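Here's the structure, in structure tokens; my notes come after.
One protein chain omitted, others in place.
To keep things simple, chains are lettered A, B and C as they appear, and every chain counts its residues starting from 1.
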Amino acid sequence: MADVITYRDAVAEGIAREMRRDPSVVCLGEDIGAAEGVFKTTVGLLKEFGPDRVWDTPISEQAIVGAAMGAAMTGMRPVAEIMFSDFLACCYDYIANEIPKVRYMTGGQVTVPLVVRTANGGGLGFGAQHSQAVENWVFAVPGLKIAAPSTSDDVVGLMAAAIRSDDPVVFFEHKGLLATKGPPAAEGHVVELGRARTMRDGDDVTLVALASTVPVALDAAERLAGEGVSAEVIDLRCLVPLDVAAVLASLEKTSRLVVIEENPYQGGWGGTLVSVVADEGFDLLDAPIKRIAAACVPLPFADALEAQVIPGVDAVTERVLELAAY
Amino acid sequence: MADVITYRDAVAEGIAREMRRDPSVVCLGEDIGAAEGVFKTTVGLLKEFGPDRVWDTPISEQAIVGAAMGAAMTGMRPVAEIMFSDFLACCYDYIANEIPKVRYMTGGQVTVPLVVRTANGGGLGFGAQHSQAVENWVFAVPGLKIAAPSTSDDVVGLMAAAIRSDDPVVFFEHKGLLATKGPPAAEGHVVELGRARTMRDGDDVTLVALASTVPVALDAAERLAGEGVSAEVIDLRCLVPLDVAAVLASLEKTSRLVVIEENPYQGGWGGTLVSVVADEGFDLLDAPIKRIAAACVPLPFADALEAQVIPGVDAVTERVLELAAY
Amino acid sequence: MTETTVRPASELDAHDVLALYEQMQLIRRTERAAHDLFMSGLVKGTTHLAAGQEAVAVGASAALRPDDYVFATYRGHHHAMARGATPEECLAELMSRATGLCRAKGGSMHLTKASSGMLGSYAIVGSHLPMAVGAAWSARLRGTEQVAVAFFGDGTTNIGAFHESLNLAAVWRLPVLFVCENNFYMEYTPIGAVTAVPHPAADRAGAHALPSEVIDGNDVLVVYDAVRRAAERARAGDGPTVIEAETYRHFGHSRADPATYRPADEVERWLDHDPLDIARDRLGALNVSDDAVEQADARARRVVDDAIEAAKNAPDADPAEAFTDVWADGGNAWRT
Partner (left out) sequence: MTETTVRPASELDAHDVLALYEQMQLIRRTERAAHDLFMSGLVKGTTHLAAGQEAVAVGASAALRPDDYVFATYRGHHHAMARGATPEECLAELMSRATGLCRAKGGSMHLTKASSGMLGSYAIVGSHLPMAVGAAWSARLRGTEQVAVAFFGDGTTNIGAFHESLNLAAVWRLPVLFVCENNFYMEYTPIGAVTAVPHPAADRAGAHALPSEVIDGNDVLVVYDAVRRAAERARAGDGPTVIEAETYRHFGHSRADPATYRPADEVERWLDHDPLDIARDRLGALNVSDDAVEQADARARRVVDDAIEAAKNAPDADPAEAFTDVWADGGNAWRT
């Protein structure tokens, strides 16, 4: 095994491991087979598992996700790719009304063990319709688990958990992280859904991050250390289940919370996390809670404009310093 | 004029007033014409304005909202009906990716003065796919204004503002309020988008509500008064623009905040409001912030089960009493 | 009927056809009961009754294997019952009882009997067609020779998911049947007013290179034969078929809708073409005595009367049910 692997390759590796373990795991999506994925996240799958298990579909997002649902209800474990997460809007009926509800509304008669994987997030100059961080769209609907790894070993470990899960999981792969590298995941590596990971210990302030904002938070923490502020960085890894306990535990120590999101402030997942803390963790707080999220505008094309909208290390460092001084 | 009017009739009245003023206002949707709307919220429109301006469509939510967008870009002011708000998921690409972004991504070249009206919310035993309060789905996307009136005069006043707005507006009509009655709106009544309304003054705690939760909050406030707790009730009326200033102003007085939502706790709009307050209003707070929202489950069919999921007067009263005792 | 008994309609004997007739009676009576219970306030929320459309469900089910999959709409009582749900389970569901088919969490629009392959009733128009395609794909992958059937209304043919499904199923040559119950109306609007072609389903099949048939959906044996042939083709690997079964609903669209938007002579013509009458004629031709038919009627009546009683007397759903079955572990925890 190489001693580093890209996040991108970890996606294909994570899927392949599960396909080897379990013949009921099958993939479908646009250009995932012969083309090996628009983001090269399905490299090798067609070759290893053949066209029966790796199906190229037409541009029919509703049919893709709806068919995955029907297959999941009848004994398969489909992994459906929606190429860009923005296109979840094109099959949102399945995301919002069908997949998360069918088990409940049938009184538990059916099970929907499927994964919808999708490339999420901005920073690449893809403009308003191909850059969004839309984990909040999915978080708005009870009944879906949500994974959004920030490292290549978590990609593999969470992919294993997602595919083995008997509950539907939406799996966000961040476009901005695809080229990042990390140690390869050990054989059989599985990361339980809903367990946050403390990426850096600290005493003064808790930075809660997800996916692309994890490296931002880590870089900011490094800079903050230079300014004498000790920041703890928590990678949530999943939004559902949401590991509130990990955040509250950290606040016992730091008493200051900053949540760093890529999705827009308006309607972002951080609002829910903050509201739990402002209720159950109120007595722990020594200062206002800060959310650093994308501005409430569509994503602009130009780099320089996009950098204004999506929070970067400078903005985070500055805001945390202000808070630390509170 | 009758001295009371139902919320239901106020919808048709509000639309009719604008259609009379402005020939560019046109309506489209399923069963809105000859059938006068599944909820009877378009009664009289076909008769008064004819089939050119009140068009019955096929069951094609994407075409309905997409066509409204195209018409709005070319000089009309369309009012598109999506019968149940759950079906916004069937045209969510237009709600999330197209309508709110086209002005921005063209550098301001086009304007989209349209209204998407829809029957929202639960409490009627319509089950998991026809009962949701989905204002949070729309709130998750920057670029849309959101109105959700609780009274029949606000229906008329906000409808006027929504139709006259050069920005796209999603207009939530609450199914549970359709039969409620109130004084008719004065001629020319317009309610500016983004202005909350204080429905009851109070000193001890601020209850923030929207649409169906306004009467719940008012009933709870009445009961709380009996328990010696003076509750101020704020009807947000709109989610975008969000009248945070009104909430902060009330907290100057009460120092205690309870947000009452019908959408699920997870991803609900209250999270965002609370996060602003936990930041900018932190020093005003004397107690934890409470959100009372729907449980994070799909909506069940049976009355008795649905009542467990959607917060009612008992639950609100009880939780506020606890908070007041903090 | 199991696999080996899926013979052509012409080979069905009096006993077989009487069984189909009795099942239609059972559905008809259950639908009437549902209507009356709704009107008397014992059924809450909404109902979309299938009285008048029984032959589609009963004919189709009889032509399928027990392990085939069925997906239906909010107007799905007939499909649930044709696939083994009892009138009692159905009525109990409508009446919010603990003994309901979906433990009172689904209601009229979501009747489901997964244990006999009836994989749900869906209330968003068109949403279940892709699911049926997926179930057919799954059958192919597992090599089971099962067939999946999606039943849907005429109005459904104008929503995008319909076309996406037909194309995907056609390209993959999947064992799926698309059965349109063309009852000529959406909610209150005639389908012809909003559809560019006269046969909303069948006239669209060609756009996806699929074979199609327009049939009398009120003749249970015609439905049976069309579905039998299509299922045979599907199992043989010859891909999907579109069947447009013309039929008519006896009640309004939903709840208390009096359906005054339908011309009186049209209603009359269709009431004269009642699937029960047609089946009775078929029985006559097979020399089944009036007496035998009346006995079937009486059995159906008894079952439904008993079902009404049992449902009325069943316990209400436990409010705690509101918080179960979100996740496969039975719970609903979304956070630590």
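Heads up, the rule we're going with is that contacts are C-beta pairs under 8 Å (C-beta built on N, C-alpha and C of every residue); 3 or more make two chains touch, one makes a residue touch a chain.
Every value quoted in this text rests on a predicted model; they were computed, and no experiment measured them.
Listed by label, the shown chains that the missing chain touches in the whole complex are A, B, C. Interface note: of A:Ala96, A:Ala128, A:Leu177 or A:Ala278, the residue touching the hidden chain in the full complex is A:Ala128.
Shown as candidates are B:Ala12, B:Val115, B:Ala128 or B:Ala246; the residue that touches the absent chain is B:Ala246. Of the options A:Tyr7, A:Phe49 or A:Phe87, the residue whose C-beta touches the omitted chain is A:Phe87.
Take subunit B: the residues that touch the chain left off the picture are 26, 52-53, 55, 57-58, 60, 62-76, 78, 93-94, 97-98, 102-111, 113, 142-143, 165-167, 194, 240-246, 276.
Interface residues of subunit C with the unshown chain, by the touch rule above, are 158-164, 166-168, 170-171, 193-197, 203-204, 206-210.
Contact between subunit A and the absent chain runs through residues 30-31, 33-35, 38, 56-62, 86-87, 89-90, 124-130, 266, 295-298, 300-309.
As a convention for this text, only the chains that are shown with their structure count from here on.
Farthest from subunit A in terms of Cα centroid separation is C. Subunit B and subunit C have CA centres that are 36 Å apart. Taking each chain's centre as the mean of its C-alpha atoms, subunit A lies 30 Å from subunit B. Per-chain Cα centroids separate subunit A from subunit C by 40 Å. For subunit A, residues that reach two or more other chains under the stated contact definition are 93, 97, 104-105, 142-143, 240, 242. Within subunit C, the positions touching two or more other chains are listed as 102, 104-106, 110, 122, 124, 160, 321, 326, 332, 334-335.
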